[in-house]
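Please find one structure pasted underneath; my questions will follow.
Moving on, here comes chain A:
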Amino acid sequence: MPLLKTGPLLKDGRLVGEDAFQPVADDAPLPASGAVLISYARWQAEKDQLGGRNSPLGISLPNTVDVLGFGPEAERFDLIVLNFPKFSDGRAYSQARLLRERFGYAGELRATGHVLQDQLWHMQRSGFDAFEIPREDAAEAFATAMQSFSHVYQPAADGRVSALKQRLAASRKKDAAE
Partner candidate 1 sequence: MAKAPKLDSQPQVVTANDLKSGDVVYLTKVASWSRRIADASVVANVEAGAALLAIAEAQAKMNIVVAPYLIPVDASSMPPKPIQYREVIRADGPTTETRPAA
Partner candidate 2 sequence: MYQYDQIDQTLVDERVAQFRDQVARRLSGEISEDEFKPLRLQNGLYLQLHAYMLRIAIPYGTLSARQLRGLAQIGCKYDRGWGHFTTRQNLQYNWIRLEDTADALADLAKIQMHAIQTSGNCIRNTTTDQFAGAAYDEIEDPRVWCEIIRQWSTFHPEFSFLPRKFKIAVTGSPNDRAAVRVHDIGLRMHKNATGETGFEVIVGGGLGRTPFIGKTIRDFLPRQDLLSYLEAILRVYNQFGRRDNIYKARIKILVHEIGIDTMREKVEEEFTATKDGALKLPQEAIDQIAAQFAPPAFEKLGGVAAEYANAFRTDFEFGLWARRNTFKHKQPGYSIVTISLKKEGEAPGDAKAEQMTAVADLAERYSFGEIRVTHEQNLVLPHVKQADLPALFRALKAYDLATPNVGLASDIIACPGLDYCALANARSIPVAQQIALRFKNWERAHDIGELKIKISGCINACGHHHVGHIGILGVDKAGEEFYQITLGGSADDQAAIGDLIGPSLNVRDTVEAIDTLVEAYLRLRKSSDERFLDTYRRVGLAPFKEAVYAVA
């Protein structure tokens, strides 16, 4: 899995000039300090040495990794990068929700690969807060995508209240008022 960036990095809706995490190839030595991004394979091989590292650690997970196995280790990381080899390959949406909702991962969750404007809504709802978008107007695209819909029909990783629960709350309030 290459650790190369696929576009400008957008975090919390704003373009980030420089990524704090330096990607390090599997066969390159790790710098003594500073935030680094490593592959899942490297983590598997060098877990013991890497475990004690004091600076921020990021990991790129292939979308074939079963998050139920990896999940308990997630809190060790400050950044988890999830991959969309093609926009139509949606495995990372499930990985994202599991990391956020099942394992309580609170660090940066970044989408990379074939990231298109019309997917940002889904990604954000699934728990992503950072995106590598291969276009100049990434911030505008993000802002447009976030305005797509005023309501949601189902609970997800963003904590928004589903239409079903909104209606329930409204009717309870009405009942209480009567």
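These made the cut because all candidates are chains of the complex that A comes from, given by their letters.
Quick note on the criterion: a residue touches a chain if its C-beta (ideal position, glycine included) is under 8 Å from a C-beta of that chain, and two chains touch if they have at least 3 such contacts; residues count from 1.
Just so it is clear, the structure is predicted and the values come from calculations on it, not from any experiment.
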Options 1 or 2: the chain contacting chain A in this complex: 2
Residues of chain A defined as touching candidate 2 within the complex: 66, 68, 87-91, 93-95, 97-98, 102, 116, 118-119, 121-123, 125-126, 148-156, 162-168, 171-172
